[in-house]
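For this depiction, one protein chain was excluded, whereas all remaining protein chains were kept in their positions.
Which chain is which? They are A and B, in the order written, and residues in each are numbered from 1.
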Amino acid sequence: MVDRLIKKTEVADLVNRLLEKYRVYAPVRQQDMANFQEISTADQVDLSLANTTLSPKSIMLPHSESMFEFTLDKTANQAGILREVETDHTPRVIFGIRPCDAKAFQLLDLNFDTPAYKDPWWVKRRQITTIVGLGCNAPCATCFCTSVGSGPFATEGMDLLLIDGEDEFIIQVITAKGHELLNDLGIQAEPSREKKDMVTALQESSLQSIKSVVPTDSLKHHEATALFSADFWEEVQFACINCGVCTFVCPTCWCFDIQDEVSKSNGIRLRNWDSCMFPLFTLHGSGHNPRSQKLQRLRQRFMHKLKYFVDKYDSGVACVGCGRCVQQCPVNIDIRQVFLLMNDFKV
Amino acid sequence: MQSLKEKMMHTALLLLTERKVDAVLGFQRGTIPMMSHPILIRHPERADQLHWDSFCSTNLANYLPQRKERIAIFAKGCDSRNIVLQILENQIKREQLYIIGVPCQGMLDRRKVQAELNGRELLGVRETSQHLHLLGEGFMDSLERTSYLQENCAICTHRNAAIYDELLAEPVSEQEGVDRYEDVRAIEAMTAQERWSYFEKLLAPCIRCYACRNACPMCYCPVCFVDESMPQWLGKSLDPTDTKTFHFLRAYHLAGRCTDCGNCERACPMSIKVRQLTKKLEKDIAELYGYEAGLSLDQPPPLDTYRPDDPQEFIR
Partner (left out) sequence: MLNPYLPYPVKIDSVITETEDRNLKTFKLVFLNSADGKRFVHQAGQFAELSIAGKGEIPIGIASSPTEQGHLLFTVNRVGVVTTALHQMMAGDVIGVRGPLGNWYPWEQMEGKNVVIIGGGFAFTTLRASIVYLLHSDNRGRFGDITVIYGARTPGMLLYKDELKTWDKRSDIQMHITVDATDQPDWKYNVGFVPTVTQEKAPSAKDAYAIVCGPPIMIKFTLPILRELGFPDERIIMSLEMRMKCGIGMCGRCNIGTEYVCTEGPVFTLAQLAQLPPEY
């Protein structure tokens, strides 16, 4: 599809017009960091940071959301019977998402949108959301997206991709949904040949600047049970403090818990983010816990991402190379080194 | 003169070769600038993996509870105080430990440094005694070290180890005339309403990842109260009341046990100043009992013991 063009000075106007028809989520600066949140005016948007501290996964899978509601009032005729909570399903736009994070949504589709079961909230949110990405002219030293099937200008999971070309954004149209959004907004200008060449050059130099590379070629071929019993886990796990930082900042960690909460006679059934780092995650009612040790929990996280997921779906690793866990782990457990250990493992 | 790092390698090599200990607990250079990685070294030939700089702020005492082997540990002032408390609370035995005191000039706050970069990417740092040099694509900045200390380090009055078997270097002079509680007094001065909104704002970004708890050398309960299910004391959503309850109760549980090592704040991915809560309790304990945590093996935390002369005015 034909590329379009928008002047940077027109972006605020574009966002404001989006806001007339859509709920818009964009990176917003919060003191020293930025995170995605629903915005009400264009001036909240901050596209200047390399990426947000938390991944945008909460837009599709909220950290905590009500699934069902009920009353425990015995005199009510529906006492104890769950009803779906009304959810806002008006159309939305995610504006300024990086390619790694957009790809993460596609990977999570493999879990939430399956032939056997469909997670209704996930599927609906995916349907009502148009995704406008932002290419990475200056990837971070911790970015390793190109090793894991994404890249600074990869378009997987996006409907439109904005590419920063100094005074303008070039807009790559990826899907019909994106095309429709542009037409809807009346953006018709097309980039000149020179602009297009400039973009190509930008993409080249950005790609060249990614120096962080991890190997993945052998992950598929190892025996899962052999990797599972590898000696290196003992060393990798030592520093881990078993907090949930890596899992909570990760765009591809999707595990959740289901909890009931009651206030007086009104209750809700919630789903909350959970983490395989927490002992409670797998604790049986009997007290038995298949992953009672920190080594087992840390191993589960990496094995899930780099081996089980690979074997189960044949769609690569469950990691998009965003580098958040590398930057945020309080004790510097670096997944890139685990890639190396697992991929180059010799029995 | 040998650097601290070289001395560490030498000491570890000696201890492991002579089999005085089974393992040495120290730091390895981080994979990214301004980070370090705690390691347990068991073989003398790996002693040269040890590293030391101003970003080795993780409190290594966090790795001690319930360990069985003989361990040598490099201990800054705060680490050593947590070791004292862990010994007092039977989490580790004194005779298992070989404590190597590391005189500390204060650790640097990577987030404060990060803020100085304005989005530029840091590729490396170099340290001199007074300065931190930041290196990146096309830039090299020099920062005055003292302006970028972790907040707890800036007001630290115990930079040398409280107990040790060996000192790695001459003790550093302790900071004097430090006002430890300026921020706490500011909060105390607020009206109840102001204070409540202050705490609400303070804790609003919390994502309940429990990094603060898990980074804390004194949070070693086998099952934390937030993880209890029968009864379940707390909800697990982002409900502000539950989140605040977690933080308040955790702080109370640390009353008289917190050494203000700053590990909690450093680990928080959302940069929440959780020390504002623990420091208030530290101040109260100091005022009520004249006690500072972890300075001596003869002084258990005041809330762990009873003395006839304990203050009782607050019981009404």
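By our rule, contacts are C-beta pairs under 8 Å (C-beta built on N, C-alpha and C of every residue); 3 or more make two chains touch, one makes a residue touch a chain.
Predicted, not measured: the structure shown is a model, and the values here were computed from it.
Trainee: Touch as defined at the start, partner being the missing chain; which of A:Phe95, A:Phe169, A:Phe238 or A:Phe256 qualifies?
Mentor: Here the residue in touch with the unshown chain is A:Phe256.
Trainee: From the list A:Val11, A:Ala102, A:Cys276 or A:Ile335, pick the residue that touches the absent chain.
Mentor: A:Cys276
Trainee: Even though one chain is hidden, which residues of chain A still touch it in the full complex?
Mentor: 67-68, 70, 72, 79-82, 84, 111-112, 114, 116-120, 123, 224-225, 228-229, 254-260, 262, 267, 269, 274, 276, 281-286, 288, 290-291, 296, 300, 303-304, 308, 311-312
Trainee: Just the residue numbers, please: which parts of chain B touch the chain that's not shown?
Mentor: With respect to the unshown chain, the touching residues of chain B are 229-230, 232.
Rule of thumb we're sticking to: only the chains that are shown with their structure count from here on.
Trainee: Just the number, please: Cα centre separation of chain A and chain B in whole Å.
Mentor: The mean C-alpha positions of chain A and chain B differ by 32 Å.
Trainee: Quick check: in the complex, which residue numbers of chain B touch chain A?
Mentor: 30-32, 35-40, 58, 62-63, 111, 114-115, 119, 121, 123, 205, 207-211, 213-215, 227, 229, 235-239, 263, 266-267, 269-271
Trainee: Could you list, by residue number, the parts of chain A that touch chain B in their complex?
Mentor: Where chain A meets chain B, its residues are 30-33, 48-50, 53-54, 63-64, 138, 140-142, 238-239, 241-245, 247-249, 257, 259, 261, 270, 272, 275, 278-280, 326-328, 330-334, 336-337.
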